[in-house]
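With one protein chain withheld, the remaining protein chains of the complex are depicted in position.
Chain IDs A, B and C follow the sequence of writing; residue 1 opens each chain.
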């Protein structure tokens, strides 16, 4: 099982932002996508997650192997921590979420409504969601925003455990994740060249 | 007809060139036929023995109603072309046609109401045809509002195309429903070509000229407005690109 | 999909979920009508089926933007879109949840409100049947409208503008069934048409809603 991206061109709002993106992720590997704000990290991850079509290029990934986590955690404030997790487990055809509760130390919070959690605790719940899906490839957008150092360590631990079982992780961030063994991919190198302004003939963009 | 040659006009630049060339012709034709048709109808046709001089409203009412429906049909076709072949000009043509169609619907409604006042004794009757046109008007409003509300052009084109398809089905359903709901005062179809005898020749020929005038007017307006939409889109693209570069 | 349905219903039931909002709105509309048209029971009997249908439709409209907007805001929709549940399934389940939490209570409340409007005795049966058959179509069509406007700020007004014309056939046939039933006429044709519209929209519209939602998520 692997994730292979070749010659990918992606667009935001119809305008190409990154072109010729290529990388391969194999089992047990983590890849951190880096680059300045606005370069297209989020767009790249959303494209790989299948939320938007690429302009050109190939994304080779086994079907039903990917789980995406964006800026927002998709947590319902009026449901308890346990209800939130069990919902996502069921959506992905799983039942057991105790492991996720354990990994992010949510046990004491599990009966609390998610709306009563702090920002960092919510984020932990959002990351715990990844564990209940049972998917091998994690695609994470800024996973450690609003986490304290202890929680970042928890996250790093969870990712390592996931990699150790043959999983993969693709993450976009511009802060340290505490994962020194992860490879880096600076997407600044793939910045799309501005199109010539005289090519009225093509589309408009 | 060679289809490949036809699709060339889906190229925005080519379309603008063609529109530049065609526009004066259609504008001229529209002006000539519309003015002469309306003058013929208004000044040189007799009053109907039943409806009196109100029959002269037919020269506005029927052609505008015709174009109100044809404009929606054109939007339906161009929406389909956008969905299937993703030619930007097609989506923009649908966008350009919508306000024209809406004004045509409005003319048909207003002239219908003014005509209905002396004939039926009321400004507004919930007659099936008038009601259908009112619903059509609401569809135009929603369609145009959706175009205006969405910033990204491709998203807007996709969403409005699907709305146009779904809306067409529901417009047909509404037409049937309204017919069922109220049998109506409206006279039967007096304009279809095979039922010519319903309308005497004195009324029929100027009506034909007026209908041609409205068709030409519609074509001229849509050509011009599509050209405008293409330029506006090009401008937005250039500005967006500049912002990206900066 | 069942998990999604249960979650949506649970969310609607919890505090702030908006359950009962549509119902209260329905009640208020029906209470306000006699203030507007006068208290003569004969007049109320005549307009009762139409008013009840219109009230149910407006109550339904009120809660449409909650179908997808909340999930859009907190990112659940992105996550659902990348989950194994197909998009068509998501929008169908959302519509079903909306019907169960809004449409079905309206059907149940309608006879009680019929009393207030002096609905004729024969009317109750057909009112309930027509609402029961018609409100699913309102939810499915509403989900399509919600999908169209999901990404928009202040999409609520636009949602109404888009959805109301689409509601016309359902309203006409639904109210016709209720009216004819109340007056003791034959209801076969409008009843068949109403059922046809509901079946047709349930079968076809989720594909359009899913396509629209995919466009809005990209």
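For this structure, a couple of remarks:
We take it that a residue touches a chain if its C-beta (ideal position, glycine included) is under 8 Å from a C-beta of that chain, and two chains touch if they have at least 3 such contacts.
One rule holds for everything that comes next: contacts and distances are computed from a predicted model.
Remark: of the listed names "ABC transporter permease", "Heme exporter protein D", "NADH-quinone oxidoreductase chain M" or "Multisubunit sodium/proton antiporter, MrpB subunit", the one matching the undisplayed chain in UniProt is "Heme exporter protein D". When the whole complex is considered, the residue among B:54, B:70 or B:179 that touches the unshown chain is B:54. Residue B:221 is the one among B:178, B:207 or B:221 that touches the chain missing from this view. Between the chain not shown and the residues B:114, B:165 or B:202, the one that touches is B:114. The chain omitted from view is touched by exactly one of B:22, B:172 or B:238, namely B:238.
Mapped onto subunit B, the interface with the missing chain covers residues 38, 42-44, 47, 52-54, 56-57, 60-61, 64, 99-100, 103, 106-107, 110-111, 114-115, 117-118, 217, 221, 224-225, 227-228, 231-232, 234-235, 238-239, 241-242, 245.
In this text, only the chains that are shown with their structure count from here on.
Arrangement of the chains shown, judged by which pairs touch: all-to-all, with no pair of chains left without contact.
A straight line joining the Cα centres of subunit B and subunit C is 32 Å long.
Mean C-alpha positions place subunit A and subunit C at a centre distance of 37 Å.
The touching residues of subunit C, counted against subunit B in their complex, run 144, 148-149, 151-152, 155, 158, 161-162, 164-166, 168-169, 172-173, 176, 189-190, 193, 197, 205, 208, 211-212, 215-216, 218.
Residue ranges on subunit C touching subunit A, taken from their complex, read 2-4, 7, 10-11, 14-17, 71, 73-85, 217-218. Of all the residues in subunit B, the ones that touch subunit A in their complex are 11-13, 88, 152-154, 230, 233-234, 237-238, 240-241, 244-245.
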